[in-house]
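Single-structure report; data block below.
The complex is shown incomplete by one protein chain, all other protein chains being positioned as in the whole.
The block that comes next holds chain A.
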Amino acid sequence: MRTWLYKADTQLSPYVYISPFFILFAVFGLFPLGYTAWVSLHDWSLLSDEHSFVGLGNYSELLADPYFWNALRNTLSILALSTIPQLILALILAHLVNRPLRAKTLWRLGMLLPNVTSVVAVVVIFSQLFGRDFGLINWLLESFGLGRIDWQAGVASSHVAIAAMITWRWTGYNALIFLAAMQAVPKELYESATLDGATAGQQLRKITIPSIRPTIIFVVIVSTIYGLQVFAEPQLFAGGGPNGIIGGPDRQFQTLTLYMYEHGFNRGFEFGYASATAWVMFGLIVLAAAVNYLITRRIRSSR
């Protein structure tokens, strides 16, 4: 009996110790995921008690809806417009702060400030900056003799405005992650490069970027996942009216999450359909992560 207990202790205890994470993950991660899949197979409205099974009907309806593809296009466009400048700026910022500076901590902490600010506050301020009639940016454009832009009306202009909000919030955060990785790069490399007459730009391209490649991969993947789920920025940018649901009258900045919100929380609360959208989005995110991984792995091996 005692040996049995002892055996059980040594063999089971490790699992018990790590179980809290898995139990929590099952309750708050796995179960909702599975339940959403179940709901997505039904004609499931929050307003009624009848939930009839429709199989993959929601999925086929979704993939046949041009507004879904429009939302996907918008999401990818905003993703590209925000992630690429964000990563380039973050790299440059991190590189600048990584050099000997006065009040180092102040600069580094300052970079995190936009990320600490609530997304609502950021979007409210940016929406005013990008305002059509009284916005600061249009005022500047006009004083340089350029025309005003109705930022919300155009496809490209609204995407740029939303991408600017995302870039503002996440550049500093990513720069800090890059900075942490840069600190691990041996100082000798920079010293000898400086002796050889390499400029700061050359050092960034030839030493820093190759050395922190794994961190860049990580940041790219995380930013992509965030970018595919962008919701608060376009929703609040449109104001409190119906544009916050469909992303402008022509759906010019409706993202995938807004599309899901449109169906899940409006139009009779079609939770089945919204769940199907959620699953398709999940698939897309997994796909995007996989593609990212493959591309970056190739870059790494080709070094």
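Just so it is clear, contacts are C-beta pairs under 8 Å (C-beta built on N, C-alpha and C of every residue); 3 or more make two chains touch, one makes a residue touch a chain; residues count from 1.
Here is the rule we go by: contacts and distances are computed from a predicted model.
A.B. asks: Between "ANTAR domain-containing protein", "Pyruvate dehydrogenase E1 component subunit alpha", "ABC transporter substrate-binding protein" or "Cytochrome ubiquinol oxidase subunit I", choose the name on the UniProt record of the chain that's been left out.
C.D. replies: "ABC transporter substrate-binding protein"
A.B. asks: Any idea which of A:L46, A:L63, A:A180 or A:I295 touches the chain not displayed?
C.D. replies: Hidden-chain contact among the options goes to A:L46.
A.B. asks: Can you work out which residue in A:G34, A:P214 or A:G268 touches the chain that's missing from view?
C.D. replies: The missing chain is touched by A:G268.
A.B. asks: Of the residues listed, A:Q152, A:T167, A:S223 or A:S275, which one is in contact with the missing chain?
C.D. replies: Residue touching the chain left out of view: A:Q152.
A.B. asks: Which parts of chain A face the unshown chain closely enough to count as touching?
C.D. replies: Within chain A, the residues touching the omitted chain are 46-49, 124, 127-128, 131-135, 150, 152-153, 238-246, 248-250, 265-269.
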